[in-house]
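This is the structure I want to talk about, given as structure tokens.
Complex shown without one protein chain; remaining protein chains in place.
Coming up: chain A.
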């Protein structure tokens, strides 16, 4: 029987199959953060159940942390309490925590890959839907609810039905200025927000093979925005080179042994997927969203479609856009470059490359938030911070920030924000805020121009 990448990793982790029921799936790594773990710790404590494998859990503080003055006590009492609980729970249960200010601190889906915690062929979970990010390494990684966080604490396993398989192929040559973010926004705009529900998605084709690990992470990150619990890309030399030498990666002969195994993981030729789609890379252009779900995306050069249904109209009313309208020249006062989708070094290189020698538009408030302490450090090492400062931008400290606006980084009511994050839901970036999702290049251009521009015109 020909197997897919997903089958190979999944089948290697099945502890037991229950007749007419789910399977017990073993979890190699469990990542936790302050927002979705406290109730799980509470439940275990209440039931007198110990944490089964504390060594396989890594914690970070990211969702609810300030992005300025991290050395000071957190001002908001509820946030401070949540962070204190994470610290206490980790200490009590012997779990490694990279808390605020630690050199390894950062957004969970940025810090784990850069530390080599994420490795091909693993199963990984986290109480966060963007755990799909780690699939970029050929890892089965998916978001779970807090009850499941408690289950993994208790048994390092989950009870699951094996999902169906889906493959999205993109082949051809990407146009200049088309970034991994555009590729995934394009795919979601074509397939819709629930095409992947019930499926695990593999991305295949030369476009993904030629992408960096950062780019692959951006793509896999947004799998959940088309409903797929996870997205995967076959591990290859790019993957091995990225993992090699990182803090928690296997070393020496162990590494070579692992690579030999990882090389067996790619999908067998002629393996069958339950659903498959093909796209031509040449059809993709820089994308933006105009509505209140990530499937509502268009090429910047296109107009908002004309659809007559109540949900579509409700969405446009919230955004204060008209059917058929072009978003080019739309004035924008807020720009956010950050989030687990686009806060890695490559994203800031793209932004700096565009910004170099230009000045920030006066009307724009821009938040540039690196995904981790390590990314922040690298920005300084590469001199990108000088580019940003000379243009009138300041860099903030790592965290999820305005992606979900749990901290003080909130977009004011009624304002538009061109954002490199992953969700444009109503109020996602602050009550009444209006989010336009885009790549770091489009976000940087918006910050310079103070309005949305057709970036393709500048590039060609």
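Keep in mind that, in the parts below, contacts are C-beta pairs under 8 Å (C-beta built on N, C-alpha and C of every residue); 3 or more make two chains touch, one makes a residue touch a chain; residues count from 1.
To be clear about the criterion, contacts and distances are computed from a predicted model.
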| Protein name (UniProt record) of the chain left out of view, among "Ubiquinol-cytochrome c reductase iron-sulfur subunit", "Dihydroorotase", "3-isopropylmalate dehydratase small subunit" or "Pyruvate dehydrogenase E1 component subunit alpha" | "3-isopropylmalate dehydratase small subunit"
| message | If I consider the whole complex, including the chain that's not displayed, which of A:4, A:156 or A:420 touches that chain? | response | A:156
| Which is it among A:216, A:360 or A:428 that touches the chain not included here? | A:428
| field | Omitted-chain contact residue, chosen from A:4, A:36 or A:419 | value | A:36
| note | Across the whole complex, the chain not displayed is touched by chain A residues 15-16, 18, 20-22, 24, 26, 35-36, 38-39, 42-43, 47, 49, 52, 63-64, 76, 78-79, 81-82, 85, 127-129, 131, 143-148, 150-151, 154-159, 161, 163, 193-194, 197-198, 224, 227, 229, 293, 310-311, 314, 404-406, 413, 423, 425-428, 431-432
